[in-house]
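Here the complex is missing one protein chain, while the rest keep their positions.
Note that the chains are named A and B in the order they appear, and that numbering of residues resets to 1 at the start of each chain.
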Amino acid sequence: MKSYRKELWFNAPTRMAFINISREVEDCLRESGIQEGLVLANAMHITASVFINDDERGLHRDYGIWLENLAPHEPVNRYRHNDGVEDNADAHMKRQIMGREVVVAITGGKLDFGPWEQIFYGEFDGRRRKRVLVKIIGE
Amino acid sequence: MKSYRKELWFNAPTRMAFINISREVEDCLRESGIQEGLVLANAMHITASVFINDDERGLHRDYGIWLENLAPHEPVNRYRHNDGVEDNADAHMKRQIMGREVVVAITGGKLDFGPWEQIFYGEFDGRRRKRVLVKIIGE
Partner (left out) sequence: MKSYRKELWFNAPTRMAFINISREVEDCLRESGIQEGLVLANAMHITASVFINDDERGLHRDYGIWLENLAPHEPVNRYRHNDGVEDNADAHMKRQIMGREVVVAITGGKLDFGPWEQIFYGEFDGRRRKRVLVKIIGE
């Protein structure tokens, strides 16, 4: 069994952002030389997500509005998590809806994807440096 | 390390549907001959889910109403994703709540499940042919 590890770094300029990381994950897979196995890609921070969906600008705008409606940022004092120095309780909720991680099959040295699957880093408390872990195991 | 891959095809007759695929995934596991490892089952389409929950008709009705309430299909023009030919923005949201994939342990050649765990394909934009990927790795 082979294993491979890499951290991808991001610094989103806005509080919320969706960044397509499919190319970076494919680069990791190529570098690993693994032909059959599994890729795990997970946010290393608890106010961010890694998820798979469509790379379509309108949908991302819809996601932003939808998530803000399900877990509003304002008023920040509605959350006990924000009683001290924090103001990101909503980001911990948005991340639960969008998920922490994805596990993707590797077949014949490629990400084994359906026609529209793209991997995204979902940021809900941006404007600082944060990481995604890519771990690959297989042969 | 052994690996195994199969696609399961579905064509749900309704927009939303929950289809129990536990038997098909068990068949894959038997075919693979793998005794210890992990099964990944994921929707290959971004408006569908694979999830684990109860095979109970009342609950599935409840899920339908609950998801419709959290991410309504109508009016379709509330979503920017639907500005062109699409009308399935809500399906991209329902899929995020229900999840893209499950990872299940394999122990002694069986799906290592609790008493009520069943695997479902969750369809949120049906009436066309769509796929689930089953990938198994182990020994």
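Methods note: a residue touches a chain if its C-beta (ideal position, glycine included) is under 8 Å from a C-beta of that chain, and two chains touch if they have at least 3 such contacts.
In this text the structure is predicted, and so the values were computed from the model without any measurement.
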Identified contact with the non-displayed chain, of A:Ala12, A:Val25, A:Met93 or A:Ile106: A:Met93
Which residue of A:Arg15, A:Arg61 or A:His81 touches the chain not shown here: A:His81
Residues from chain B at the interface with the omitted partner, ascending: 1, 36-38, 51-54, 56-59, 61-63, 66, 70, 97-99, 102-105, 107, 112-117, 137-139
Touching residues (missing chain, whole complex) on chain A: 1, 3, 5, 38, 40, 42-46, 70-71, 79-83, 89, 92-93, 95-97, 99-101, 103, 131, 133, 135, 137
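Just so it is clear, only the chains that are shown with their structure count from here on.
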Where chain A and chain B are represented by their mean Cα positions, the distance between them in whole Å: 20
